[in-house]
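Working notes, structure below.
Not every chain is included here, but those present sit where they belong.
By written order: A and B. Residues from 1 in each chain.
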Amino acid sequence: MSKSVVSEIRRNHINELLRKGSRMDERAPLDLREISVETGVIDTAEGSARVHYGQTEVIAGLKMAIGTPFPDTPNKGVLTTSMELIPMAHPDFESGPPGMDAIELARVVDRGIRESGMVDVESLCITPGEAVWMCFIDIYAINYDGNLFDAAALAVVAALKNAMVPASNYDKGEDFPLPVTCVPITMTAAKIENTLIVDPTFDEEMVCSARLTVTTDGNGDIRAMQKGKSGAFTVEEISDIVDLAREKGEEIRKIIG
Amino acid sequence: MDSDIVMVDDNGKRLDGRKADELRPMKIEAGVLPNADGSAYLEIGKNKVLAAVYGPRECHPRHLQNPAKAIVQCKYNMQSYSVGDRKRPGPDRRSQEISKITAEALEAVIQVELFPRASIDVYIEILQANAGTRCAGLTAASVAVADAGIPMRDMVPSVAVGKANGHLLLDLNKEEDNYGEADLPLAIIPKTNEVVLLQMDGHLTREEFDTAMKMGVTACHEIYEMQKDALRRRYSVAADEEQEVEE
């Protein structure tokens, strides 16, 4: 995510278009790209989804197993979220353990899920203090053209919504749907010169000065936020982005039903 | 090993209805990833595989550069959710071995001498695994290299021949593999029938080995047709798109 440099020509072009209220892919500043969500794409996963935001593609899969709970939460299942920026997805991505960008992505997606209480972790307890369901959420960037935050978060939400707990594999009765309580949606805005845009492409991410990711729940309440890059937002801009996140959250929530 | 399992029934049918020398249903699509220079998606049975190629591009780290030719680097990776028990991310010894032999097999057909000092980087991601992923990965990677427009002497179809409960069976699925007594993955250059990838483990007599090789080579030619077909479809789509642009 850090090696590419956008040429001055492209930077100027993006800036000029935006001053006229337009973008390279002809979207308005506050339009999302076309979003597609397919669930159940991986048979070997307990839940899975492939999500496109335009040309950005991610796959999220959930694997579950029985393990011991953390000592301080003996009656709660365990959630773990990993993000892999595999070199298949972009020429800048390199093999190796997750770098700072991947770690930040995983942690922000994780916070959206965890803080909204989307997964009812208490109902994933089998025997308090001894046996609980462990949920391993793995997200792979397949093709990266910006805004992995939103695509990853949506893929995880879709995968969880359609997941089955594999109880029968462990002689724990019949499989049952993963208990989910709400549908948190994540939206990212970026600031280019003094214009706010949503759902930035790769080129727009390279050019923008600051980024703000907001996760909202079905009530429009805020569940997670993350500001990124070395630019600054005014308090008003932040307020506007929160409103946008609530609005786009409603839109997207309809897509995944 | 439970020898009561009948691998081939009285009608010569396997557990999934195939004949001994029959491939699983297979489909290949070329050019599926916008960022990569070439790419392919492949399904064979319940395997789902993506391959992407970047290059020829500058070789990193530099000390790997070869002044006489491009180097071919491959990363074969099973995604965490692609198997029964979650696999921890990152390379293990098995995937490193597969990466090495896959790179060697591709290098056999890529005209590496045209691109001194460059690197051709091949990434194979196993989205869903059901026995035979290394062959599926190489078959897909071969199409991805061609899709990238990198000059090749030929493509490299690959398949495994197995032995289960005494039967030589083409392209074992996972259920059969659980009763496998031998596994012989191979890959050939179809134009010459030369072998560029070959491994074996298990137990084969001299005669069984010869038979298995024949089954494998024949099946590679079938796969080769599907590889070429995928590229033909890809080129015709690309040509259509180009025409549209011109119109």
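Keep in mind that, in the parts below, a contact is a pair of C-beta atoms (placed from the backbone, for glycine too) under 8 Å apart; a residue touches a chain by one contact, two chains touch by 3 or more.
For clarity, every value in this text was computed on a predicted model and none was experimentally measured.
In this file the complete complex is built from protein chains present as A x3, B x3, though only one of each kind is pictured.
Note that in this section only the chains that are shown with their structure count from here on.
One inter-chain figure worth recording: chain A and chain B are separated by 32 Å, centre to centre, where each centre is the mean of the chain's CA atoms. For chain A in complex with chain B, the residues that touch the partner chain are 41-45, 48, 55, 57, 59, 61-63, 65, 82, 84, 86-91, 95, 97-98, 136, 138, 140, 142-145.
Interface residues of chain B facing chain A in the complex, by the touch rule stated above, are 33-36, 46, 48, 50, 52, 54, 57, 75, 77, 79-86, 89-91, 121, 123, 125, 127-129.
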